[in-house]
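Of the protein chains in this complex, one is absent; all others appear in place.
Note that the chains take the letters A, B and C in the order they are written out, and that residue 1 is the start of every chain.
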Amino acid sequence: MLNISNLNISFGHGSEKNHAVKDISFKVKRGESFGLVGESGSGKSTVLNCISGLLNHWQGTIKVDGVPVSQKRDLAFYRKVQLVFQDPYASLHPRHTIDRTLKEPLAIHNFSDINHRVEKVLREVDLGSQFRFRYPHQLSGGQRQRVAVARALILEPEIILLDEPTSALDVSIQAEVLNLLQDIRKERNLTYVMVSHDLAVISYMCENCAVMSQGAMVEMISAKQLKSGNLTQNYTKQLFTASKGYDRAAIDLFQDF
Amino acid sequence: MILEEQLLQVKNLNIIFPSPKGDVHAVKNISFSLGKEKIGIVGESGSGKSVTGRSILRLLPPYAKISADKISFKGQDLLSLSEKQMRKIRGREVSMVMQDPKYSLNPVRTVGKQISEAYIVHRKATKQEAKEHTLKMLEAVRIRNPEQVYRLYPHEVSGGMGQRIMIAMMLIPDPSLLIADEPTSALDVTVQLQVLAILDDLVSQRGMGLIFISHDLELVSSFCDRIIIMYGGRIMEVVNAADLHKSTHPYTRGLLNCLPRIEGGNERLSTLVRDDAWLDADFSAPSVTVSG
Amino acid sequence: MTEKTTTYSSTKEWLLTDTPASALQAAAGRAYLGLLEFLKNRLAVLGLMIIVALVFVALFAPYIAPFDPILTDLKHRLLPFSAEHFFGTDELGRDIFSRIIWGSRLTLYVIGLVAIIAAPVGIIVGTVAGYFGGIVDMVLMRITDIFLAFPKLILALAFVAALGPGIENAIIAISITSWPPYARIARGETITIRNSDFIRAIRLQGAGPIRIISGHIMPLCLSSLIVRVTLDMAGIILTAAGLGFLGLGAQPPSPEWGAMTSSGRSYILDHWWLITMPGTAIFVVSLAFNLLGDGLREVLDPKSDN
Partner (left out) sequence: MVQFLTKKRFKKATTQTLQLIAIVLITFLGLLLITFLIGRVVPIDPVLAVVGDKASSEVYERARIAMGLHLPLWQQFFIYLSSVLRGDLGTSVLTAKPVLDDIFRVFPATMELAFLATLFGVFVGIPLGVLSAVKRGGLLDHISRVVGLLGYSLPIFWLALLALIVFYAKFDLLPGPGRVDIFYEGIVDPITGFMLIDCILARDWEVFRNALSHLIMPATLLGYYSMAYLSRMTRSFMIEQLRQEYILTARVKGVAEWKVIWGHALGNCSIPLITVIALSFGTLLEGSVLTETIFAWPGLGLYLTNSLLNADMNSVLGSTIVVGSIFLAVNLFSDFLYKVMDPRAR
C-alpha cells in the first residue's frame, strides 16, 4: 500500500545543513498499522511530513498503491492519504464551526450529499449532532481530536497518517481516542502510519514499527518483539528500559547515542 | 514511612478563581503533610495540582482567593507572612522548578548570571563568590563544561540541559523543600530519567523534601515515596508508592487501567468513567461507594 | 447520542445555547457574546455613539445646519456665542456651528475613502507576502518598507505638493501612506497562522492558495486589522486636519475643520472661539475613534491587553 525507499531530506545550507532524514525505507501493507518511534529530533515526524506532502524537497521514492508520488501532489492524492495532527488545540480553525471544518474538504473535492456525509462522520467518531455547530473553543481536547479524526475520514482515504495523535491528551482521553482509532481501522480497513515517542502506544496500536534516532533507522521490529523485549539494538533496549519507569540503577548505565 | 520531622503541613486548603461566569473552585478542602521525603501529586489537567504547588509559595495571581486553616512550613504560618518575609522563604527555604526551561529562563540573560542571582539574593555574596558557587552547582547537576555553559543564553541549550540549569538555580540557595511542577514532561524519556536521577541524588544528599507534580502516574509511583491523587480540585486518595497497584479507589484504578502497556495485548483499553460522587467523598474514608 | 428538539423560552437562550442547531445560530451566538463584552466597556460605547452621531450629522447636514456654511455676511463677522449663532461667527461672518456641521461630511469623506482604499490593499499585500514567503515576500515587503520609511505627513506633503492642494489629493496622499502598516500587521499574523496545524490541515485536504488566504487566513487577520484601522482613523483625521491647517487639504471656502482652525489663527487673541470650536470637533471625533478602537481591541483581540 505504501512503499518508501531511500527517503532523504535535509534542511539549511552550508555549515548549518542538517540531514534530518537519512536513507529511510519501509513498506506498509494494506490494512496494516505501522509505527515510527523515536525521541525528539529523530526525524520521525519529518518522514510523515514527506509522505503527507507538507514537505516537498525530499529525495527518494514514495509509492502509494504502487504509484510513485511526485513532490507536488494532486487532489487525487489527498483523497487517498490524510493526516491527523498532534495538538487538537492547534489543528482546528478557531473561527470555523465544526460543521464548516468538515464541509471544507468536501467542497474542495466537489462531493455531493454534503450534509449527509457530515452527519455520518460525526456519528462515526461518536460526536452527537449537538456538537456540529459549535466552535472549537466550546469543545474539550478529546472532542477536538475526534473532530480532527472526522476531518481526516470525511474524504474516505485509504491511508491515515497519525502524528502523535494522543500525546497532548490526558491518559484517560488517550484511551478513548486510541480505541476509536482501532475501531475505525477495522471498520474501514484503513492503513495507518503512526508516529509516537511512547513505546506502549506503539505496541498497542501497531503491528510493526521502525525505531529512529537522529534521522536514521535503528531497527525494524514487530509488535511481538516489542512486547517480549526481544530487541537487538542497544538504543532500542535503552528506550525500552526507560519506558518502564524510574529505576535509579539502570539510569547510570544509560549511554548517549 | 515514618516522619521524624514535619516540613510542611497543609490543612483545608481552598483556592478560588473568581470569573465572570461564576467562581471556579480550583482546589477544595485539601490537606496533606510532608517531611523529608518525595511526595508526588498526580492528576489530569484541571485537577488543581499545579495550583496547589504554587499556592504554597503564594505565587498565584492576586485575584486568586486562597484560604486554609493552615499552611505551615517548619512551624511558620506562610499565609500570615508579609510579602517581604515571604521573599525570604522563596528560593531560600522553598523553591520551585517549572515545566519548560524554554519559558522559565530569562531569554536575554546568560545562564550563569541567572543562577548567580539566586545565590546573591539570599547570601549577600559578591559576584565572584556567586560565580564560584554557580560553577560548582553546574557541576553538581552533571554539566561537564560549566565554564562554557555559564556564558550561554537559554536558547542555546537543549531541553535537558535547560532543566538541569533550572535545578541548579533553584537548589543553589540550599532550600529545604523543592516543588517540581512537571519538571520533565517536555523532555524525552531517557533525558527525563537522567534529570530525575540528578534531582533524586541532590534531594537525598541534602536531606530535602520534594513535591513532584505530574500527570504520569507510573513515573511518579516509581520515583516518589508517597502519592497524592487529585481529581477536580479534591484529593482522591494518598497512597504509598509501593501500594499503588493495590489501590481500590475507582479513580486511581481507572487511571491505571486506561494506560496501554508495552507488554500488554491489543484488546480495547478500558476507559475511565467519571463519577461526581468522588468530588463529595472524603478521601480518608476507608471505603468509597461508587454509584452508577 | 439521541437528537432532541430543544425549544427556547427566549431569544437570549436561543443565542447562548451550547448546542446551536445551525451555522447561523452559532454565528449569532458569537456575535451576541461579543456585543455583551463590548457593551461592558462604557467608553467604547460612548465612542461608537459619537461616531454614529457624526454619520447622522453628516447625512442630514442640510437639515441641521441653520445657515449656509459658505455664504459670507460681513455685517455679522466675529460675533461671539448667541442663541442665533451657537458657536459664533467667523471672520467672514459665516456661522461656525453650520460650518462644523457641514465639515463633518468632509471628515467622513476622508476617513471613509482612506479606509476603503488602504485597508484592503494592506491586507491583500500582507497576507500574500506572508503566505507565499520567499521572493514574493521580499519584493512586497521592500515596497512596503519604502513607504514606511517616510513619516506619514511628510510623504503626504510631498504628494500634495506634486498633485496640488485639494481634498481628493489629500485622500490619495494619506491612503498611499496608510496601507504599509496594515500590510506589516497582516503579514506578521499570516506568518504565524501559516505555520499552524489548521492551515497545514486544509493544505493536506488539497485546498489552493486562494481558498486558504481568503477563507482561512484573512478572517483571522481581520480582527486585529479592524482594531488597527479604527485606531488609525484618529490619526487620519489628525493628518487630514494638519494638511488642511497647512492649506494643502480642502481649499477655502469649504468648511474643513483643520482649514477653519488655520484661518482663525489671526484672531486667536480676541476671538478665541474661531479656533476652539473646529479644534474641539477634531478632538472629539478623533477621541471617539480611539475609544472605539480600544473597546474593539478588548473584544476582538483579548490577548493584546487586559
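Convention: a residue touches a chain if its C-beta (ideal position, glycine included) is under 8 Å from a C-beta of that chain, and two chains touch if they have at least 3 such contacts.
No experiment lies behind these values; they were computed from the predicted model shown.
J.: So one chain is hidden, and I want to know which residue out of B:Leu78, B:Met169, B:Leu255 or B:Leu272 touches that hidden chain in the complete assembly.
T.: If we include the chain that is not displayed, B:Met169 is the one touching it.
J.: For a quick check of understanding: of C:Gly29, C:Gly103, C:Gly122 or C:Gly258, which residue touches the chain that isn't displayed?
T.: Answering carefully, the residue with contact to the hidden chain is C:Gly258.
J.: Under the stated touch rule, tell me which residues of chain C contact the chain that is not displayed.
T.: Contact residues on chain C toward the absent chain are 142-143, 145-147, 149-155, 157-164, 231, 234-235, 238, 241-242, 245-248, 258, 261-262, 265, 268-269, 272, 275-276, 279, 282-283, 286-287, 290-291, 304-306.
J.: Where does chain B touch the missing chain, residue by residue?
T.: 57, 59, 83, 87-92, 95-96, 98, 100, 103-110, 117-118, 121-122, 145, 148-149, 151-153, 155-156, 166, 169-170, 173
Going forward, only the chains that are shown with their structure count from here on.
J.: Looking at which chains touch which, would you call it a line, ring, star, complete or other?
T.: line
J.: Find the chain most remote from chain B, comparing centres computed as mean CA coordinates.
T.: C
J.: Taking the mean of the C-alpha atoms as each chain's centre, how many Å separate chain A from chain C?
T.: Here chain A and chain C have centroids separated by 46 Å.
J.: Using mean CA coordinates as chain centres, what's the gap between chain B and chain C in Å?
T.: The computed centroid separation for chain B versus chain C comes out at 50 Å.
J.: Let me have the rounded angstrom distance from the C-alpha centre of chain A over to the C-alpha centre of chain B, please.
T.: 32
J.: Give every residue of chain B touching chain A within the complex, in rising order.
T.: 44-45, 159, 188-194, 196-197, 200, 215, 217-219, 221-223, 254-255, 258-264, 266, 268-272
J.: Please output the residues of chain C touching chain A within their complex, sorted ascending.
T.: It comes out as residues 1-3, 18-23, 25-26, 30, 196-198, 200-207, 211, 215-216, 219-220.
J.: Under the touch definition given earlier, write down the residues of chain A that touch chain B in their complex.
T.: It is residues 39-40, 141, 170-172, 174-176, 178-179, 182, 197, 199-201, 203-205, 223, 226-229, 238-240, 242-248, 251-252, 254 of chain A that touch chain B.
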